[in-house]
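All protein chains but one are shown in place.
And then chain A:
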């Protein structure tokens, strides 16, 4: 076991005389502070060096970057020695947009761009105003027009041809957009004084959180048609979306509930003293404070959620991960799945890492 010599947030060796070469001093305090530490550093460097060299050999030096269309012979020649990045330029349109009509793929591309702009604007504190909500509604409407088409001279594209990154973003965004208000209602219900409402909320949260998301998705894909009147059929994507909203609602409800508990009692009493009704009290006094308390855990729930949308692979919806998995069924390129997974992992990582950095910065400034 490694020795915990110091807490990282406490400046170590602060009182030692600052003499000698700063580089050497840094090395001594951070890498060679004691004999076991020195040995550990050397071992780690050796392992890192060996791993790094073999990765560079596989991923860069021996890799094939480009290949003529539909020709994987160049990749097969270096199989086992080097990576075949050529599969990415070959398949990226399918991975990103699935079976969306090839000539129309600028539409999902533009939708993805719109989503990213929306996410970015929503993280700026300066934009946290009522107008942002209108912007969201407008942008989501625009995205629906772009994806479906059928108006303004855009050809109609039915939902079962959608795929890839836009589907992942749609599932995640709508899941949160509807799951969040649902979560707030359930959190309020769980703290209500009315026993029937309280028990219903508790039942909902515990039932959904107690089972795996996979089983909810199965339920959406297999059981939902049984629940509906015959002849009434909803698209598979929408069914999965409903399952995801219900799932998000239960998790977000618990986060919001924690926030509600953190609002001091005096705030409730003050609101009551002003004679505010239940809803006005919560809308004007309690919820704004409660949500401010839990913004970092909310962002963490969003991250977990964004990743969990990939589970729709199991019921055969073409999200980003499913298109990646489908892309490598092609017999010519079958052996190069690792490269495709790394590419898709990088996309997911970019989104989640950005959110996690943002959550970190919020935590740092939340005291203000």
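Everything that follows uses one rule, which is that a residue touches a chain if its C-beta (ideal position, glycine included) is under 8 Å from a C-beta of that chain, and two chains touch if they have at least 3 such contacts; residues count from 1.
Going forward, contacts and distances are computed from a predicted model.
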Exercise for the section: Out of "Intracellular sulfur oxidation protein DsrF", "Rubredoxin", "ABC transporter permease subunit" or "Putative thiolase", flag the one the UniProt entry gives for the chain missing from this complex. Expected result: "ABC transporter permease subunit"
Handout entry: Chain not shown: contacting residue from A:226, A:273 or A:329
Key = A:226
Problem - Sole residue of A:22, A:153, A:210 or A:331 that reaches the chain not shown, by the stated touch rule - result: A:210
Completion exercise
Of A:69, A:194 or A:273, the residue that touches the missing chain is A:194
Exercise for the section: Identify the residues of chain A touching the omitted chain, counting contacts across the whole complex. Expected result: 1-10, 12, 30-31, 33, 37, 40-41, 44-45, 48, 191-198, 200, 207, 210-215, 218-219, 222-223, 225-230, 261-265, 267-268, 303, 307-308, 310-311, 313-314, 321, 325, 335, 337-338, 341, 344-345, 348-349, 352-353, 356
